[in-house]
Each structure stands twice: as C-alpha cells, then as structure tokens.
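A single protein chain has been omitted from the complex, and every remaining protein chain is retained in its original position.
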Amino acid sequence: MASHDSYFLPHKAIWPIVGSIGLTTLLAGFANFLNGAAIGPMMMWLGAAIMITMLVGWFGTVIKESVAGWYSHQVEISFRWGMIWFIISEVFFFAAFFGALYYTRVLAIPWMGDEDSITNEFLWKSFESAWPTNGPGAIGGHFEPMGAWGIPALNTLILLSSGVTVTWAHWGLLANKRSQLIQGLIATVALGFLFVVLQAFEYHEAYTEMGLTLGSGIYGSTFFMLTGFHGLHVTIGAIMLTVVLLRSARGHFSPEHHFAFEAAAWYWHFVDVVWLGLFIFVYWL
Amino acid sequence: MERTKLLLGAAALGLVGNAHAEYALNLTRGVTQLSRDIYDLHMYILWVCVAIGVIVYGLLTYSVLHHRKSKGVVPATFHENTKLEVVWTVIPFLILLAMAVPATKVMIEAYDTSASDMTVKVTGYQWKWRYTYLDDGIDFFSTLDAKSNEARQLGSKINPETVEHYLLNVDHPLVVPVNKKIRFVFTAADVIHSWWVPALGWKKDTIPGFVTEAWARIDEPGVYRGQCAELCGRDHGFMPIVVEAKSEADYQAWLATQKAQTTAKADEAVTAASKSFTLPELMAKGEAVYNANCAACHQANGEGIPGNFPAIKGSPVALGPIDEHLSIVAKGKGAMMPGFSKTLDKVDIAAVVTYQRNGFGNDKGDLLQPSQVPSEN
Partner (left out) sequence: MSAVTHEDLHDHHDHGPAKGFLRWVFTTNHKDIGTLYLTTALIMFFVGGAMSLVIRAELFQPGLQFVDPGFFNQMTTLHALIMVFGAVMPAFAGLANWMIPIMIGAPDMALPRLNNWSFWLLPFAFALLASTLFMDGGAPAAGWTLYPPLVLQGGNNLPFAIFSIHLLGISSIMAAINIIVTIFNMRAPGMTMMKLPMFVWTWLITAFLLILVMPVFAGAVTMLLTDKFFGTSFFNAAGGGDPVLYQHLFWFFGHPEVYILILPSFGVVSQIIPTFARKPLFGYSSMVYATASIGLLSFVVWAHHQYTVGMPLAGELYFTYATMLIAVPTGVKVFNWVATMWKGAMTFETPMLFAIAFVVLFTFGGFTGLMMSISPADLQYHDTYFIVAHFHYVLVPGAVFALIAATYFWLPKWTGHMYDERLGKLHFWLTAISVNVLFFPQHFSGLAGMPRRIPDYAVQFAEFNAMSSIGAFIFGFSQLIFVYVIIKAIRGGQPATDEVWEGAAEHGLEWQLPSPPPYHSWEVAPLVK
C-alpha cells in the first residue's frame, strides 16, 4: 500500500467537458456524413479541432503540474495502474477482431464450404472452404492475398527493433544518461513512422494492384480492420513517444519521476505484441 | 408473503398441467416424444427449484418472524462455519449434476436428425414463411390470414376476440403426415427468424446464408400453431406458423391435389403470360398481389415508411420509365428490397407494376402486359 504523505486533487477540470463536446461533435459529424448529410464533414472538422485543443490543454495542464512537482509517488502509482488497465481494455478491443477472424476461419467458412455440412449442401454447393476467401458470393471480386514475407516481415523487424530502442532509451533514463535517452527515443519514433509509411505503401499496393480492399469479403474485412486499427495505434503510440521525446529534451524526466515515458513505452510494447499476433494470424498462417 | 405467492404459483402450475383452459399456464406438453421429454425435463427442474425455494424461503421467513429486535432477541455473533459452507456448496453442485444428466440425454435426442422419412425446407422471409417439400417438389408461401391481417391494423376497430385464431392463422398451412420422422432444414432470405411450434417442443433460428436443422415425429393428427420467435422487423408479430398433421392417407391425398395444382398453375401461368389484359383487370389483380407482397413495407396506402421504405405514391420510379420500375420489382434493390422474379409469376409482376403506376393517385396511365415481363429473370 502506498504511503499517505499527500495526494494531489485538482479542484476544477474544464477539459473533460470540452472533450465530451468535441468527441460528440466529431462522432455526430461522422454519423451525418455516413448518412449523406451535407453538414457532416464540417461538424467532423469542428469536432476534431475541439478534440485537439482538449488534448493539448489537458496534457499541457498535467505536464505543468508534474513539472511543478505536485505529484507524489502515490499519484504516480495511480497513473500507472490507470495506464495498465487502459491497455488491457485495448487488448480486448483487438480481441473482438481476432475473435472474428478465428470464428470465421475455424467455424463459419467450413460450415459453408465443407462437403458434409448442410449449409454447403443446401446453399453454397459450389463453394469450397479455403483461406483466404471472400466467401461464396465472391464479394469484392478477385483479389490476391497479402503475403507475409515482404513488407510485413520487414515491419515485424522494424517494430521489434523499436521495442529494443525504447528499452535502451529507458535504461538511459534510469542511468541518467540524457543522450542515450534521446537517441533511443529518436530511433524509436523514426522506426514507428517508418512502419506507418511502409504500411501505407502496402495498402496502396493492395488497392491498386492486388484487388484487395476492405470490401474483399471476410478476408479483406478482417485484414484491413485488424491491420488498420493496429496502424492507428502505432500512429498514436508514435505521437505519444514524440511528445515524450520533446519533454525529454526539455529535461522533464528524472530517474525517479518519468511516468509519461513509462506509459508511452508500455503502450508501445502493447502495439508491438498486437503486431506479432497480426503477423502470425493475419499474414502468415 | 412472497413465499405464499410462489407456492400458489407453483401449485397452479402443477394443477393445470393437463387441464384444457382457454388460457394455458404451463408449457405445452406437445405431440411428439421429444416435446414430451422436454416437458418432463421442464417439470423436473421446476419442482427441484420449488423444493429449494421452499427450504430457502422457509428459513428466511422463520428468521424474519422470530429473529427480531422487537422480540428482544440479542444478536448472535457468529460469522462463519466452514462445515456448513462446504455443505451448501457441494449439495447444490450435486443437485445440478442430477439435472445435467437428463438434460444431456434430451439434447442429444433433439439433435439427432438422422434416418428421417422426409425433408421440408423452411425459409423465413419478412414476414412470411416458405415451405419447400424437397422430396415432392411442392413449394408455397404461408402468410398471416386475411382476417387477422385486417383486424390487426392500427385502429381497425375490429375486436380480435371475433377473429378465429387471431394472429395464429395462415393462408396455407404446412401439411405433414403423422408418425413420420420429418427433418426440417431452415434458412432465411433476409434477416434472422425463428420457427417455433410449441407442440413440437422446440424452435430453431433461420439464418440468412446458413442452414440449421431439426426434426419432429408427430403422433396425433391435428392443427398446431406457433409464431416467429426472433425479432425480424416491423411485422415480426405477424408471421404465424400453422402445422396441419394428417394421417398418412389424408396426407397422400393432399399431396396429390397439391401436385396437380402445381402443374395446373404452371400451365395456367404459361397461357396467362401470353394473354393480353385490360387495365382494370391488371389493377384488380395487382392490388391483391400488392397487399399480399408489398404492403408490409410500402404500406397499403403506398406511402411507405419514411426513412425505411420509400413511398410508391408519387415515386419517381413508379412515374418513370417502366423498364426501370420492372427491373426493381423483379431483381430487387439494395439490401432491403427483395427481387420478386422467383416468387411471383409473370402475370403477378405485370399486375403489381401496373397497380403501382396507376394506384394511389399515381395515374400514370400505362400498363405492363405479362408478355412484356422477360422470362429468365
């Protein structure tokens, strides 16, 4: 149990309500856009702008307070637990999509495509179960599946190395070696963005040359949703690390107090592990 | 107080087990071995629960009555008793085992569709059923009967009590023989439905793109009624199921007339398709087809439901080029508008298109002859 020396309690929070308004505007705008209402895009931009303001404002406040030394050890422990459970909830968000992949590959497609199955007998006689597939209706037309050993393998290497560099940076921080910290972070961020660029390239290839789109049946759906949400998380993680890098350059962290660094690093490892799952189950097997 | 209510309820359940009240209190016992096995299982678990309930509520009531401060009781201080706690963990577990064994048996029975004598394919549509006798080539739709349909409209002013089998009657019941193991295979054309006849003892979901199966061996001739049991949209409450179980001889007779009718209908359709109809003829026929097939979505007055189902009244399609209109009706459009080329014959399609173009005050003035409906569509 943490010691009860003192616990920081903010008195008033203006950013949460701004965040609620921003997120709602963003989502309502998106919904309107999907429904084809003209006002949609404008609302989305507005919502996004409010959200960015909120994030800058909220994190700015927290950074200010942290630098001012208002956060006791106990407060930092709260932040840590908070981050850990947040990451666990993210893991389960991905679990839903991995679950969909598992279910369709192992159950639904054999039901439709195996000869001894009644669904095959009555509805999809000419369909044979296979993976990858875009289903008995060949939704989205012909496509080529994404191989594992080109860009994806390279990306695996990139993310794994970035896991190493961020740990190396952490060692630097713990040993109070500022330049090691900063070099490590620069390498990590660079690798992160490189990953995103390569993935964008891969998507471009898929859409323009392989006929593989989000609409390519269940294969396209699971492929793009899993890798897409992962890519989004890499981007978020890389932005987090960039902020940490800037703060490191300003000397915000000490070997004892560096929650922000740890949070970003944990997040980065989480993104890494998810990628390994993707590489194995989406690209490879 | 609550306890008395429970006991009364349980007693009522037991007493009316076999009574023929207008309203039933208990599960239908049914007309198949499987349904009776399920019924027996139900009664068994019900009584076990009642017994446990009597003990738990009995102790609770005793405590509430006697262990009151107003009676000057000094509270005891005990707060655990390992032996007791083990006992009331283990005993319920054993009770559950005693329930799981018969449950397993019945479930295995319910899943055994092997060695069937005939197969009926059931397809769920919004909001009707289609029955295909796979061995005999008979194929028809079954919808809510006209009387119920009229009475069930919002503000119809018709007292449902005056309608026989209100909401539980159809135009074409499913007819099956008794004492034959009938295998049902289920699928759906649009959304998920669930085919449920309590007297058969089970329900099965019908899932678009997948096939599920179940079976029944009915041992008493009779008419058994049920309903769609999975929310399937606006008229989910209005797609009943009627199963008519006939003796083998009656069933064969029915089968013969059905087969004859199927051929006759096909012949008739061929001749009719080449005939030329007048506008009033097509309008009259079209109205009937429309009300049976389209009104569920586009509404009897042609005004549709804004946001879900477009109006036909004043629709640019109904007032536009006839080919496009015909193509939508025949081939469908989007996820919701079904194509009717396989369910309606040429005359029906011609009639309903004509009706849509001239009914609801559309007064387009043109008409479509059956011969203009392309065949292979």
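Every chain is named by a letter (A and B) in the order it is written, and numbering of its residues begins at 1.
The criterion applied here is as follows: contacts are C-beta pairs under 8 Å (C-beta built on N, C-alpha and C of every residue); 3 or more make two chains touch, one makes a residue touch a chain.
Here the structure is a predicted model, which is why all the values come from computation and not from measurement.
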The one residue from B:A76, B:A115 or B:A249 touching the chain left out of view is B:A76
Where A:A96, A:L160 or A:I280 are the choices, the one touching the absent chain is A:A96
Hidden partner sits against chain A at residues 1-2, 4-17, 19-21, 23-24, 27-28, 30-31, 34-35, 58, 65, 70, 72, 74, 77-79, 81-82, 85-86, 88-97, 99-100, 103-104, 107-109, 111-112, 123, 133-137, 139-140, 213-215, 217-222, 224-225
Per the touch rule stated above, chain B touches the missing chain via residues 2-3, 5-6, 9, 22-28, 37-38, 41-42, 45-46, 49, 52-53, 56-57, 59-60, 63-64, 67-70, 73-81, 84-85, 88-89, 92-93, 96, 99-100, 103-104, 106-111, 151-156, 158-161, 165-168, 186, 190-192, 194, 196, 198, 201-205, 207-210, 212-213, 226-238, 305-308, 335-336
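By our rule, only the chains that are shown with their structure count from here on.
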Which integer distance in Å separates the CA centroid of chain A from that of chain B? 44
Using the touch rule from the top, collect the residues of chain A that touch chain B in their complex. 111-112, 118-119, 121-123
Which chain B residues qualify as touching chain A in the complex? 121, 185, 187, 209-213
